[in-house]
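A single protein chain has been removed from this complex, and every other one stays in its place.
Letters are used for the chains, namely A, B and C, taken in the order the chains are written, and counting of residues starts over at 1 for each.
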Amino acid sequence: MLEQIFSMIFTTSFGYSIIRITSPILFAALAAVVAEKAGVTNIGLEGIMMISALFGVLFAYWTSYWWVGVIGAVVVGIILALIIGIFALKLKTDIILAGIAINLVGSGGTIFLLYLFTGLKGNTASLTTPGMLTPKINIPILESIPVLGPIFSGHSILTYVAFILVFLVWVLLYKTAIGLQIRAVGENSNAADSVGISVLKIQYIALGISGALSGLGGAYMSMYYSQSWNTGIVAGRGFIALAAQAMGQGEPLGTMFASLFFGFASALGNKMEGMQGFSSFLVSAIPYVATIIGLILYAATQVRRVKRVKNNGKKKNAEAK
Amino acid sequence: MADNEYVVQMKGITKVYPNGIAANQGVDFNVKRGEIHALMGENGAGKSTLMKMLFGLEQPTEGEIYVNGEKVSLTSPTVAISKGIGMVHQHFMLVPNLTVAENMVLGMEPKHKGMFMDYKKAVEITEEYAKKYNLHVDPNAKVRDIPVGMKQKVEILKALVRGAKILILDEPTAVLTTQETEELFKELIHLKEQGYTMIFISHKLHEIKQITDRLTIMRSGKSMGVYQTADISKEEISRLMVGRDVILTVEKDQAQPTDVVLRVRDLEYTNEWNKKMLNKLSFDVRKGEILGIAGVEGNGQRELVDMLFNLNTPDSGTATVNGQSVIGQPQRKIRDLGVSLIPEDRMTFGMAGTATIEENLMSDRSADNKYNNGPLFNMKKMHEDSDQLIKDYKVLCKSRNQQVGMLSGGNIQKVVVAREFSADPILIIADQPTRGIDVGATEFIRKKLVELSRAGAAVLLVSADLNEVMELSDSLIIMYNGGIAAYFEDTTSLTDAVMGEYMLGLKQQSDEEVRRVQHGE
Amino acid sequence: GCGGGGDTTTTETADTGDGKVYNVCNLVNGNLGDKSFFDSAEAGLKELQDAGRITYTTIEMGGTTEDEAKWQGYLDEVSASGEYDLIVVGTFQMPEYLKNVSEKYPDQKYLIYDDTTYELPNVVNLSYAQNDLGYMVGAYAAAMTTATDVEKINEDAVIGFVGGVDSPVINDFLYGYILGAQSINPDIKVDTRYIGNYIDPAKGKELAESMINDNNCDIIWGVAGNAGNGAAEACLETGKAYFIGVDSDQESTFSAEMAAITLTSGLKNIGDSLVWFFDEWDAGNEYWGQHILIGINEGGVGLVTDKNYDKISPDSVKETVDATVAAVTNGEVEVPTAIGDTTNAVVELRESVRP
């Protein structure tokens, strides 16, 4: 059995698959990172992804340009995030409740919206044309390198965007003025307020970015991954993104690795699904169990690390004597 | 109607908070150009509220504000800053995980290419201003790692770098040592000479006397008038503030210490950043005495208190109360031994803000048989006792069901004190018991402390207020670098100057002299 | 208005001959747009309405567990209203609720499709031989997977099945599929994987890609509602496999590219069966209290044999399929069902044919 698993894991398609599974989660997880840095817990990621996934397809369909669809998804994502913002930040609706409200619209409301706009029910498969889908990119030199090529080349353009965004989000947070303000607001909003930073504005900006990122995640789902929109298409990825953000300690790079870890567990589950004697249900649970274990192990190492730092300090002192 | 003598004029200001508290009621407040103007008043008198409106953090319900003769509408700090107003808040408004330079330029970051933060420039700006105003700070240090004194300087620089000409200083000295305060005052005078105007809030009368030109006194949300500082005596100020005469010195008879209650031996602790905070610390506190601990903040006082109440664990050493160890013991057990603590940070440790006064008073005794009938609370007994405590400790409130967070600082502290003192403690650890509290409340708490010690409790008093430690302590330790620099068995003939030398590490008593604090054994 | 799918056309429709215009309520315990039985039923009713034979109202009750708590309420309310000549419900999830109302409202007539649980005096049960359907699809897939002359087809005798959830209804398709395939090639391997839901095409895609890349599947049957479409995308993206649709003719609902790699679809013609039912009713044949199994003969199930099937399949394959269909139709072959099979033989079979 192990042999079989290994023979499946050590294939390029496995690596490719991990990256593809990771991408939408990564978008949403980065969205969570930015929002959380500004001190806002955006639990509405799932709903934002659902709704922007729908509008991505619709915009692409109406204009027959995929990039208009992507922009549409991003804009819708931003609008939704700002709606959460207006209620949670200005009108002081509980932020969790505001997120749940958006998720509610995402799960049921989209069915209604789709019908309102197109007369279709349930899915948009009949609208899809190739021009509406985000293109796949073959990366010139990389493409021809054995092993690496098939794993890293030939993904959707959005996949590359997702991974580039890890870097960009890091730059945004740590190298720009707005990033500094976002972190300041998240850590001590009173301090930011007292120097004339509009806390609300910064939180709106962070939420807007978070909405844009989850909008991209939505576009990835409907305009590449599933090639059309259907009810429930996001299937919990927005929640997993929250887990990835927590596991990655809210830092862009750590969050990327956490997302990849989830991608790995999912891909592994998909392989095991095809093997003899595994319950399909238990296999489906693998990524979630892995996430819990990952979260707990990570937390345990954090606890140990603090202890170690202290012990090291003590040791050094003892040596100094 | 420009009246150029005044840079700030606040006319008929009324402020009603959403909870219905009228914090300011028709207050007039005028500040002359180039003066240092003191704003005084008891806790809850409405000083901070008035200043928050001047800085755009709160909006007046009624009234007008003029800056430089021009009527302004200060809708946000940004507007206030643009009018040349800067504020140094009492509670630091700094972001701990950012560096000093980043904190300095927050909201006005130097940029290159329009969006990227120019950190080098930020450091340069910081250094330039630090030099110009002679306020030394380390631009690259993270704020969480720097001492309070430096934080205060960063706060002032932050205001200056934003072009403030009018500085509001809300209790800037509350956390500073005498030396640091002196240094700060020099800077303020220096700034005044350069034409800056300052509004100075403090509860410390001698400071007010020392550096301010005029003062406005507030009581219960109303102005009690404006005075030339030189023309008014400390006693007069106190009377105006609290509406009665206040005795500023606490009468106490000679201590009769008996058995050792708290015994600390060889306590050592190295913090996360590898700094030795406690160094072989040993001392005793006896029944019936108040042992004071003085010292510049950051010399291990906080760590010592944390260890005694298990908010942290030492690397080695022991601490016992009546022979029972308290190190690493759950707080429940420590309290059962008869230890009470007035925590330094009352907002974090002393109270649950949105809970009621009663709930706060009961926090350490909610499991007592006295207050429980089987699984249910004995509400009647709770109400009775809370009402009694509120009465005994003169907590100013509408009822025991009021949220503690709605009370003013002094009254919150009274709630904490009422709880801690009423637990029949055999050892009271009082950490900065009167910090930031008005004279009336201070007097009350000090009296209570003496009363309890004379009734047989052992008291360990930690305070940054030299007057307080000298006045209250029967004997006194000065801490320096995590160890004991000096021990004075009797405090009556002690002076500021002598203490200062030990506090700054210029002098150190011999081991033998220090060991006198270990009674017996 | 945009009322729940079926426009409640209360406008007068031309009366066709002597037939009564029935007022029908279609209760959907999920949502339309599944491109499967709910849509099929809806299409049948639409056809009837367009022909002026009925007026109908479709109410979508939602398919989540939280929605399930409301199904009884809906049924009660609709039955109590007394407005309808017939109330139509479907799926194996409904009989319990239906039983309650049918007893409470003995004069109300009901029709339940795709269920065989109870016999109730005022209820007609329509069910479909999806195991027969599976058998035909399986035979076709097994015949095709070694027809290496056809582009994309490799010589390995491996076919795939992407199911929604490991459940009796899905396994009923699977049962026939495996047996049908084995009837053509006893050594055939069938790679079966379940998505775990009916909403996540992305996962369907991942599963199908793994089947194609790891096990050389070149024909995959997707039986997972919307999520099954993911398998079609995997076939398209890898360029190494063909897809077979389910329930409705998916080839004609897909985009051109996806349609191009869709060989055929296994049809479950619920809509047609409803039309048939009204034909009978108008003709005076009433089946209250009966179970009616709608098989190949009745046009309830079948393969799509025009378009790609016709274009791509070699003649030898077509002949094999025809023979199989004939055998099933005339009862030579009797396909067992997974529904109500207490031995769970289908699972053993499934595991034994894994590649």
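The rule we apply is simple: a residue touches a chain if its C-beta (ideal position, glycine included) is under 8 Å from a C-beta of that chain, and two chains touch if they have at least 3 such contacts.
Convention: contacts and distances are computed from a predicted model.
Trainee: The hidden chain: which UniProt name fits, "Quinol oxidase subunit 3", "Simple sugar transport system permease protein", "Fumarate reductase subunit C" or "Phenylacetic acid degradation subunit of multicomponent oxygenase"?
Mentor: The chain we cannot see is, by its UniProt record, "Simple sugar transport system permease protein".
Trainee: Under the definition given at the start, what are the shown partners of the omitted chain?
Mentor: Visible chains that the missing one touches: A, B, C.
Trainee: If I consider the whole complex, including the chain that's not displayed, which of C:62, C:204 or C:266 touches that chain?
Mentor: Considering the complete complex, C:62 is the one touching the chain left out.
Trainee: From the list C:167, C:290 or C:330, which touches the chain that is not on show?
Mentor: Spelled out, the listed residue whose C-beta touches the missing chain is C:167.
Trainee: What residues on chain C make contact with the chain left out of this view?
Mentor: Counting over the whole complex, chain C touches the hidden chain at residues 1-4, 8, 31, 57, 59-62, 64-66, 68-70, 72-74, 76-78, 80-81, 91-93, 96, 104, 115-117, 165-169, 196-197, 339-344, 347.
Trainee: Over the whole complex, note the residues of chain B touching the chain we left out.
Mentor: Missing-chain contacts on chain B: residues 16, 18-22, 25, 61, 309, 311, 330-332, 334-336, 341, 343, 348-355, 359, 362-364, 366-367, 371-372, 375-377, 379.
Trainee: Residue by residue, what part of chain A touches the chain that was omitted?
Mentor: Residues 83, 87, 90-94, 96-98, 100-105, 107-109, 111-112, 115-116, 236, 239-240, 242-243, 246-247, 279, 281-282, 284-285, 288-289, 291-292, 295-296, 298-300, 302-303 of chain A touch the chain absent from view.
Assume only the chains that are shown with their structure count from here on.
Trainee: Could you give the separation in Å between the centres of chain A and chain C, each centre being the mean of its C-alpha atoms?
Mentor: About 35 Å, centre to centre.
Trainee: How many angstrom between the C-alpha centroids of chain B and chain A?
Mentor: The mean C-alpha positions of chain A and chain B differ by 45 Å.
Trainee: Residues touching two or more other chains, restricted to chain B: which are they?
Mentor: Nothing qualifies.
Trainee: At least two other chains touched by the same residue of chain A: list those residues.
Mentor: none
Trainee: Can you name the residues of chain B that touch chain A in the complex?
Mentor: Those residues of chain B that touch chain A are 55, 57, 76-78, 80-81, 87, 89, 91-98, 102-103, 106-109, 111, 115-117, 158, 162, 270-274, 276, 315.
Trainee: Touching chain A in the complex: which residues of chain C?
Mentor: Going by the criterion above, the answer is residues 2, 5, 31-35, 39, 62, 165-166, 191-194, 196-197, 199-203, 205-207, 209-211, 213-215, 226-227, 229-230, 233, 253-258, 351, 354-355.
Trainee: Flag every residue of chain A that touches chain C in the complex, lowest number first.
Mentor: Contacts found on chain A: 8, 11, 13, 17, 20-21, 24, 108, 111, 115-116, 119-123, 125-126, 128-130, 221, 225-228, 230-233, 235, 266-267, 270-271, 273-277, 279-281, 284.
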